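What follows is a single structure, and I will ask about it in a moment.
All protein chains of the complex are present and in place, except for one that has been dropped.
Per-chain numbering from 1; labels A, B and C assigned in written order.
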Amino acid sequence: MSATAAGHALHVLRANRVSAFAAILAVVLVLTAGFGPLLLPFDPIASDVAISLQPPSALHWAGTDQLGRDVLARVIAAGRLDYAIAAAAVFLSFIVGAAIGGACGFRGGAVDRWVGRIVDVLMAFPLFVLAMALVAALGNRVENIIYATAIINLPFYIRFARAEVAVRRGAGWVEAASASGNGPWRIVFSFLLPNVLPAMAVQISLNLGWAILNAAGLSFIGLGVHPPTPEWGIMVAEGARFITVGHWWLVTAPGLALMLSVLCFNLLGDGLRDMLDPRMRT
Amino acid sequence: MSLLSVAGLKVAFATRAGRVEALHGIDLAIAAGETLGIVGESGSGKSVTSLAILRLLDRAGRITAGDIAWRGESIVTASASRLRALRGAEIAMIFQNPRTALNPIRPVGQQIIDAIRAHRRISCAEAAAEALDALRQVRIREPERRMRAYPNELSGGMCQRVMIAMAMACRPALLIADEPTTGLDVTTQKAVMDLLAELTRSRGMAMMLITHDLALAAQYCQRVTVMERGRVVETAPPARLFAAPAHPYTQCLVAASPTRHSELPARTVSAAGAKLLEVSHLTKRYPDGTLAVEDVSFALAAGESLGLVGESGSGKTTISRLVCRLMDPSAGEIRLAGTPIGAIPASDFHRAPQRRDIQIVFQDPGESLNPRFTAADAIADPLKRLFTIPRARLMDEVAASAARAGLPADLLTRYPHQLSGGQKARIGIARALAVRPKLLVLDEPTAALDVSVQAVILELLDRLRAEEGLSYLFVSHDLNVVRMLCARMIVLQHGRIVEQGESRTVFRAPQSPYTRELLASIPSFAPA
Amino acid sequence: MTKLASIARLAGQRLLSSLPALLGVVIFTFVLMRVLPGDPAVFFSSGPSAGKQEIEQLRHQMGLDRSIPVQLAFYLRDIATGSLGHSMTTGQDVTKDLRERLPASLELTFAALILALGLAIPMGVLAALNPNAWIDHAVRFFCTLGVCVPTFVSGLLLIYAFYYLAGIAPDPTGRIDVFASPPPAFTGFLTIDSLLAGDSEAFWSALRQLILPAATMALFVLAPLARMTRAAMLAVLGSDYIRTARAMGLSRPRIIIAYALRNAALPVLTIAGIVFSTMLGANVLVEKVFSWPGVAAYALDALLASDYAPVQGFVLLMASVFVVVNLLVDVLYGLADPRVAS
Partner (left out) sequence: AHAQTRAETLRQVTGNAFNTLDPNLPGSTRESFGLAMSTYDRLVSFERKPNGKGFIFDFDHIRPELAQSYSVSPDGLTITFKLRPDAKWHDGTPVTAEDIKWSLDRVVTAKGLGAPQMLTGSMTKADQFTIIDPMTVQVKLDRPDKLALPNLATVYPIMVNSKLVKQHVTADDPWGLQWTKDHEAGSGPYIVDTFKPGEQVILHRFDDWKSGKDGKLPFFKRVIGQTVPEAATRASLLQRGDADISIDLAASDVLAMEKDPKLKIISTPQFNAWQMIAFNQRVKPYDNLKVRQAITAALPYEDMFKAAIFGRGAPLFGGTWTTGAPSPLFLQPMPEHTDLAKAKALLTEAGFPDGFDTTFSYSVSTAQINDPLAALLKESLGKIGIRVDIQKLPDAQMSTLVTEKKLAMFTDTSISWMTTTDYFVRNFLTGDQRWNYPSLDDKALETLAQTARFTADPAKYDEMARQLVTMVAAETPEAFLWQPSQDAVVVPSIEGYTYWFHRQVDYRDMYRK
């Protein structure tokens, strides 16, 4: 089973160049974030004002920042945090959203209508402002940034799951399932949701990228994680202010890291869907 | 010389699996004013042939060899502009499933006008006039109003009429009709076909009628071409084709097509036992108000099989769903072996002990299998839910019921999309049989299958009934099939029972006018 | 005729059913703001010599000395009477501020949306017409690049390139050159007003100011629009009625535009609606970077200052816009697609 799955994945990647590129990129990025910090000669936190704001050199490939910290070291160290934030946030909203949306889509009726209302309330919110408000209210710590991001993603997942489940609700194999003695819950969770998953994969990977950008935006208005913790958003936000001054390297490295990650997540989506969809297997 | 002649036509498709050749050298010819039937089972290349003739194959498909000559001029090498002129004006085409074949957000009149003005430089007003005329030709009631109607406001039959009107509008010399009536009721089918026949005759048009229904082809064509897996196996006038099919494939095709005379191999019908299912005054009104089933009562004895026929929308599926307790009735009683089960809400019925006694086989075998389940998973599912069986024995059970449904064991690890229609149907049946039910509800189990496959499945079902003493509630719109499988039959119209009784008697002496109409519109090749 | 009626009825229902949502938004925001740890009274009495009594007095003046339910009751009553309270940050009535600033945001968002659609639809169509060809991948890649860059970065970069280095763009300060006199306010959309006033100089000035921020926002929403156009186009092109049209010998442009594109436009329309209403609230950063006097930046400042009224007003406004836009989309959809009404 898993063997065939792996084979299938390879097949998909071979079939679709863009997905292959994205997948390789993803692996590289994640590995760098995971093990990069171990290989680095520089501490991303320790300051040395004597060598502050130095342009890229043989020693400091991406230059040093205001406090003389190695930018590259910080960029790599930041990867972990940013991926963690994105992954956690998206995972949260996916789990909750899929469950609620799935149940509603299958049951329909009054509950469905009410959930719909609440989702409307959330959707009607200017989401970024909502995120800001939440972070401001809960205090700008990593976990709160995650919650805020998760919450503003939630309505999309609920809607998506709901719609996808609703269209499949009448499908023959769903009726067959209940004829085979499956209860409603089992039908939702072991029949419908798995079938919705491939379509959702696209949404998920798009959101991963989006979550990172969201965190960056929060940092830009000062509601990001606290210094000296390295985080791409803050680095980009601060670096961007140094462009006119000529300290271009401050924004370049984190900017590239951010871009590549988001790009990767965005391109990965379709490939992911194909991998998860057994119909694509031949 | 012939109007259209196809010689050694080969078509190949580039697929993810690689290059597949769909046509391995087709030869056909149609003379002016002639009606040629093309029959063959699904996948035999009928549509590809027709599309190839108009060079309408999608980008994956390419004509790799052979020639298509239209009045001596080669279509294969024709320029894009020439093709445009040709399409619609000289060769027109109508498709299966008229609803989707029309642009949903454009008034049908407008679409006909588009077709006309694509070929003739005339004003909108003139075009509109012609379009209106075309609609009159296909006998649509109050055509003025229909001009402004959208497809979704028309019935399937009307949509097909509109398609025909569009196709005829530019007075083509050849009309290609690709399964023009599949998905339509028998009565509608008859009307549409008669219309087509008459129009072509009156205008001296040639027609290429593509169908998988031999009887239909026989009834309306001068010559019939039989295709199998991308090859033409035989071409002959219907009389000879049916009387003395030359090619073995044709022979089995003819044998498999049910007629009002065809029979299943005789079986010792287990004497009808005690009453198994009693349905009394059953009524179903859907939330949106449609009254789908109204005051339906019937009974079914153990080991008996009861047929349920009626046109689309007559309530067959609704009844079957009600009986298997997938849906709650608005009123009425359902008793299984004496115990009332109609009162148990459908949402809880999966816990009821009777769940395992009533199983169902669905209309579209493909659509009734979870895409993420292998055949084995699908068959195992009811066993896991309704019994507690150790893992080891589970697989044996699965293999066993697969065998009973005649499904080769090596297919068990495949996903639905990797299986043929017939094989999917067998999975559906195996899944239903797995829990050894008393009553099996079959909702058009063969509607989506080819005749040859259908014949085998019917065979299988009949054998199972005989050997295991199962009872069937068999839903179908094909009276011949019902007659073959069921001793008794019920005729439904608009959710009410209009006639019920011994199948043979119903056929011989239909009581209600509606039944008579149904019987009359069954296409049948009666040389006499 | 009856169709219009039924659409109107649908719209009416939508509107009614969204009222609870709006109320929910109001209450939720209200509570959320009160949860913010900041005390506006303290913050705004931060004059170099603010004392306790001054804070108290300000708190009273802002009505914050009442209990929260009472405050909510008063607030709802004010909304009913069309007042959204008073902003401490600008010292003006929120309604007045919003009335002045909403057109700015709307103009910007519209410009961005038009720009984005103008690019996305052709690209999407191109991609759909030759799927998996290099052009398809190119389109996908380009659009994705747009999403990868945070708007504030792309904004600053654009300014740096076109204003600071090249000097072709006007200075990124507000909606119109400070030395040009703005046209008489009529619609509030400077470009339109200036045209109405026949003041070409003001028009160009306003337009030039609009380009960079609009481009920044457009870049960011290109991806979803193009993606949807492509998907919809592909679906339609594969459909039976397109095959019919081809079989009837209709010309290719006619098929693509009159048949395919019109059908594909429906889902794109829906997405465009969503994109619009999200953009309107989400272009905080763009407005900040281009010092655009819009509602989002206004709300951001208020939020950081825990200035309740403006934030609440803003959210309510956005929610209403959201509802209205959805309504609009529904109506257009209904008009375009006969299947909806029946």
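Assume a residue touches a chain if its C-beta (ideal position, glycine included) is under 8 Å from a C-beta of that chain, and two chains touch if they have at least 3 such contacts.
Computed from a predicted model, the values in this text were never measured in an experiment.
J.: Among the chains included here, which ones are touched by the excluded chain in the whole complex?
T.: Touched by the chain not displayed, across the whole complex: A, C.
J.: Among C:102, C:139 or C:304, which residue is in touch with the absent chain?
T.: Touches the omitted chain: C:304.
J.: For the chain that's not shown, point to the residue among C:98, C:112, C:159 or C:234 touching it.
T.: In the full complex, the listed residue that touches the missing chain is C:159.
J.: Touching the absent chain in the whole complex: find that residue among C:69, C:82 or C:167.
T.: Hidden-chain contact among the options goes to C:167.
J.: Which positions on chain C touch the chain that was left off?
T.: 36-40, 42-52, 54-55, 57-58, 61, 88-92, 97, 100, 156, 159-160, 163-164, 167, 171-174, 178-179, 288-291, 293, 297-298, 301, 303-307
J.: For chain A, enumerate the residues touching the unshown chain of the complex.
T.: With respect to the unshown chain, the touching residues of chain A are 45-47, 49, 52, 66-67, 136, 139-140, 221-223, 226-228, 234, 238, 240-247.
As a working rule, only the chains that are shown with their structure count from here on.
J.: Please find the two chains that have the most C-beta pairs touching each other.
T.: Highest contact count belongs to chains A-C.
J.: Would you mind pulling out the distance in Å between where the CA atoms of chain B average out and where those of chain C do?
T.: Whole-Å distance between the two chain centres: 50.
J.: Touching at least two other chains at once: which residues of chain B meet that condition?
T.: none
J.: By the touch rule stated above, which residues of chain C touch at least two different other chains?
T.: Chain C, residues with two or more chain partners: not present.
J.: Quick check on the complex: what are the chain C residues that touch chain B?
T.: For chain C paired with chain B, touching residues are 238-241, 243-251, 254, 258-259, 262-263, 266, 336-339, 342.
J.: What residues on chain B touch chain C, complex-wise?
T.: For chain B paired with chain C, touching residues are 54, 56, 58, 83-89, 92-93, 95, 97, 100-106, 114-115, 118-119, 150, 152-153, 163, 166-167, 170.
J.: In the complex, go through chain A and note every residue touching chain B.
T.: 15, 171-173, 175-184, 191, 194-195, 278-279, 281-282
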